[in-house]
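Before we start, here is the structure in question, set down as structure tokens.
Now for subunit A:
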Amino acid sequence: MLTNRILVLCAWAGPATVVVALTGWLIAGVLPIPLGSDSSVEAVVNFYSHDTRVLAGLVISTLGVSLVFPLIAVIAVHMVRMEGRTPILTFLQLITGAATGVCLLLPLLLMTTIAFRPDRSPELTVTLNDIAWLLFITPIAPFMIQNIAIGVAILNDKHQTLPRWVGYVNFWIAFSFIPDPLAFFFHGGPFAWRGIFIFWLALATYATFLIVMGLTLRRAIRESAEPDLPAVAAATA
Partner candidate 1 sequence: MNGAVPRRVTVVFAGLVVATCITWWLGSRSSATGVGLAAALTVLIASAKIYFIGRDFMELRSAPSILRTAFTVWVGVVAVAAIALVAVPTF
Partner candidate 2 sequence: MTHPRVRIEPDLPEFLWGSDGIDDRPRPSSRRPAKTRPGHIPGEAGLWIFILGDMTLFAAILIVFLWERRSDPAVFEESAHQLIQPIGAVNTLVLLLSSYLVVCAVFAHRGGRYPQARRLVAGAVGCAAVFAGLKAFEYYSAISSGHTPSSGTFFTFYFVLTGLHLLHVIVGTALLLVWQTMLKRRRSWTGSQKVAEGIASYWHMVDLLWVAIFTLVYLVSAE
């Protein structure tokens, strides 16, 4: 059935986001060590001066993070099954999920724009880099609301559409984003934007979210696919 194939593709978009975005970052040089708030002006300018490589890598990463949108959609389809007639949490997840996609996309596009003219005044480059990174790291609310909505829906689900541990994992992921606004207050150390409890923790937990949701949804789609056919066939007979 075409719908099922689309659902499965959307579920795969979750892990695909991780692969494509991280590959893009590796090419651009954002990984393994991203620029930090304590990087010198020369380091920042030097990073963006490798413009072709940085541009290519960042463009790939923008395509990568856009793959969260299909995942959000397939999550919503399953949340509707959990909720029934008044799918408020489904809508919440849709809206905040869409917002998270934008919150991921815009900063990366901004970084790409910086690499567009590497011979800019260094002050401008540093300022734009600050804006890009802080915009990327700090907006925790859409992400947290999305995760909490998913978690609450799963735990209140009478049909066990998704395994209950996925709900708890979503709560834990939401919690892991809490320290991120601290990036505004620190220019170095474990709570700066490059800090281990900010960038690295959020990267690890968000990647976990994408992979866990993608894989468990894929399994849920597969398991509900078989009984569907006889029911629909009988109804249309």
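How these were chosen: all candidates are chains of the complex that A comes from, given by their letters.
FYI, contacts are C-beta pairs under 8 Å (C-beta built on N, C-alpha and C of every residue); 3 or more make two chains touch, one makes a residue touch a chain; residues count from 1.
Keep in mind the model is a prediction, meaning the values are calculated, not measured.
Quick one: in this complex, who touches subunit A among 1 or 2?
2
In the complex formed with candidate 2, which residues of subunit A make contact?
Touching candidate 2 from subunit A are residues 77, 80-81, 83-87, 159-160, 163-169, 171-172, 175-176, 178-179, 182, 185-186, 189-191, 196-197, 201, 223-224, 226-228, 231-232, 234-235, 237.
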